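Removed from the display is one protein chain of the complex; every other protein chain stays in position.
Take a look at subunit A:
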């Protein structure tokens, strides 16, 4: 450093970004490990009561047993399938309802307040009714997940409909288009980013619906397992349920993110 003022320092923009990315990623992983290690250490030295808080190693051991000897695997499949079925049907029919508002201004305006009112109802409170109506089997869970997602999607699609450029419709009509052309070529693609933006919320909502359905009454599923474990005060098993659900939720979230990319192909999701 003989001539410090003559030294040129040029930072490479791309390298800087890459370094930042690396540090962020490392930090994210590190933080996760830190939390798990702290949890383990604190419960082992009984700073946190391991009876209530369990511990990562106990959870792991309990999960292993539950997977290998218990019915955890079947429960997981059951809950996943119910969630996915509710999510897919709720999103699909919600989109259809939302898109249908494009066909008639009267129909759209008359039904809008009811849509909003229905959205305000805490759907989970309907759980007992749903179980009585559809039984304690698989279908009642799907129905709850469906109810959780359908209105959210319909409202999202409805916002998309409102954002359609009138001139675009005019252009299509000037090209001799019928209403169905306008619907397929303008309305659906314009609304897609709105529908897609509701996907991430929907997957979490559908899962919550399924779990509550299982809480109320069920023979299978992670929700039933948690409820059962709670009743026999097997708190380790409750934690297993919570951890497995979290992992499932993250996996499904990752799934919706790739689904978004597929559906949008370059467009941005809209709120």
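In this section, contacts are C-beta pairs under 8 Å (C-beta built on N, C-alpha and C of every residue); 3 or more make two chains touch, one makes a residue touch a chain; residues count from 1.
The rule we apply is simple: contacts and distances are computed from a predicted model.
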Protein that the absent chain corresponds to, by UniProt name, given "ABC transporter", "Aspartate carbamoyltransferase", "Planctomycete cytochrome C" or "Tryptophan synthase alpha chain": "ABC transporter"
Contacting the left-out chain in the complete assembly, out of A:177, A:204 or A:243: A:177
Touch criterion as defined above, residue of A:63, A:131, A:186 or A:205 at the omitted chain: A:186
Where the missing chain touches subunit A, by residue: 165, 167-168, 170-177, 181, 185-186, 189, 192, 265-267
